[in-house]
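All protein chains but one are shown at their positions in the complex.
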Amino acid sequence: MNDIQTLGQHTLTALELLGTAAFAVSGVLGAVRKRMDVVGIVVCGFLAAFGGGTLRDILIDRRPFFWVDHQLVLIAVLVLCVACASFLHRFDLQSSARLLQVPDAIGLGLFCSTGLHMSWTLGQPPAVAIMMGVITGTFGGVLRDMVCNEVPSLFRDHRPYALCALAGTLFYVALMLMDAPPWLAVASCAVVTTGSRLLTLWLNLRLPSVRSN
Amino acid sequence: MNDIQTLGQHTLTALELLGTAAFAVSGVLGAVRKRMDVVGIVVCGFLAAFGGGTLRDILIDRRPFFWVDHQLVLIAVLVLCVACASFLHRFDLQSSARLLQVPDAIGLGLFCSTGLHMSWTLGQPPAVAIMMGVITGTFGGVLRDMVCNEVPSLFRDHRPYALCALAGTLFYVALMLMDAPPWLAVASCAVVTTGSRLLTLWLNLRLPSVRSN
Partner (left out) sequence: MNDIQTLGQHTLTALELLGTAAFAVSGVLGAVRKRMDVVGIVVCGFLAAFGGGTLRDILIDRRPFFWVDHQLVLIAVLVLCVACASFLHRFDLQSSARLLQVPDAIGLGLFCSTGLHMSWTLGQPPAVAIMMGVITGTFGGVLRDMVCNEVPSLFRDHRPYALCALAGTLFYVALMLMDAPPWLAVASCAVVTTGSRLLTLWLNLRLPSVRSN
């Protein structure tokens, strides 16, 4: 039993690192597309990887930040960004972005469920906890796009992304209100978020537009 | 007397909700103009409605935020944003923006005076309290425009807006330094801010430009 728990813990850590790496690489791609130098590439990578969680921590006034306690992750992301920028000219930006979709969806699910659970256990009301979950999962990308001087793709690409996170958080809230064990609620949130994101990508779903005169 | 106090309290709450709604709708209009999807519309609405107060709370390190204690307002603004975006195609964006001017001016006056009074009662020096008041009233719109990838209209439209808030805050500081009752100072700040904003709109006043070679 203990072995299985340890295995589960290791798997979770590995998935979280994979998600963080995917987010960081999305930052590198955004920066390279804007022809930024190495400083811009690293900052965009950091913002995409740590921005959502850091914004959540500022909003719920939680210190120290995750990356203050784990400077190794900080250094690993730095090395990843520089390495990625150095080798990127061998790849095509479009296909790199496509390769990221699966690890990115995993990151979305994990970070969203962690942020939500953190806010919920602080006793914040459901609507606020849901918002914190969605912000943790999605606002790294928003900060990345703002620094790249673009309208955040989260807001304009008419693909379900934040809405997948919303679906996951609703599962969590429903399970918690039915007194399910917290680990089940957290896992459901992550699975529903990641799963629905992958499903909408596969089905190529689009959100309706608002037309205005 | 008690009845009058209750009536006054209800009127104030109603005006604050009206101001919040006006700010939220200004966010929806900005998002629709940029052809954002429903996620962008809701985020822009939230930023415009709650961004100024939240930024002030971060700066003065005040928790919980207003909207953490009042999740109903959060949900109401969410519904308003979605409803507004759904029905907007029946209206003209220009005339909707014009309709917003009066409730927006009321919101500016109320939020500016609340933010100023909050900072002042914390014992912050006058220049800082004035800044906090102006930030509370105006930075929701700045955050909205930044997310919409525009130079904030507060900084470039050459209309007095922050300056009206500044005029109101100077009234407050003057009255407080003359030992006037706080409620009178707060009310004067709100009335002067809202009044001067409406007056400058009516007179179509413009700020001078800086010319550079």
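Think of it as A and B in the order they're written, each chain with its own count starting at 1.
What we mean here is this: a contact is a pair of C-beta atoms (placed from the backbone, for glycine too) under 8 Å apart; a residue touches a chain by one contact, two chains touch by 3 or more.
Please read these numbers as outputs of a predicted model, since none were measured by experiment.
Enquirer: Where the complex has a chain not shown, which of B:L78, B:L154, B:A167 or B:A187 is the residue touching it?
Expert: Of these options, the touching residue for the absent chain is B:L154.
Enquirer: Looking at the full complex, which residue from A:C112, A:V147 or A:L175 touches the chain that isn't shown here?
Expert: A:V147
Enquirer: Can you say which of B:L59, B:L78, B:L93 or B:A180 touches the chain missing from this structure?
Expert: With B:L59, B:L78, B:L93 or B:A180 as choices, the missing chain is touched by B:L59.
Enquirer: List the residues of chain A that touch the chain left out of this view.
Expert: So the residues of chain A touching the unseen chain are 31-41, 43-44, 54, 58, 61, 63-65, 67-68, 71, 74-75, 85-86, 88-89, 91-93, 146-149.
Enquirer: Write the list of chain B residues that the hidden chain touches.
Expert: Residue positions of chain B that touch the missing chain: 58-61, 124-128, 131, 142, 146, 149-152, 154-158, 161-163, 207-213.
FYI, only the chains that are shown with their structure count from here on.
Enquirer: Chain A to chain B: how many Å between their CA centres?
Expert: Going by mean C-alpha positions, chain A sits 31 Å from chain B.
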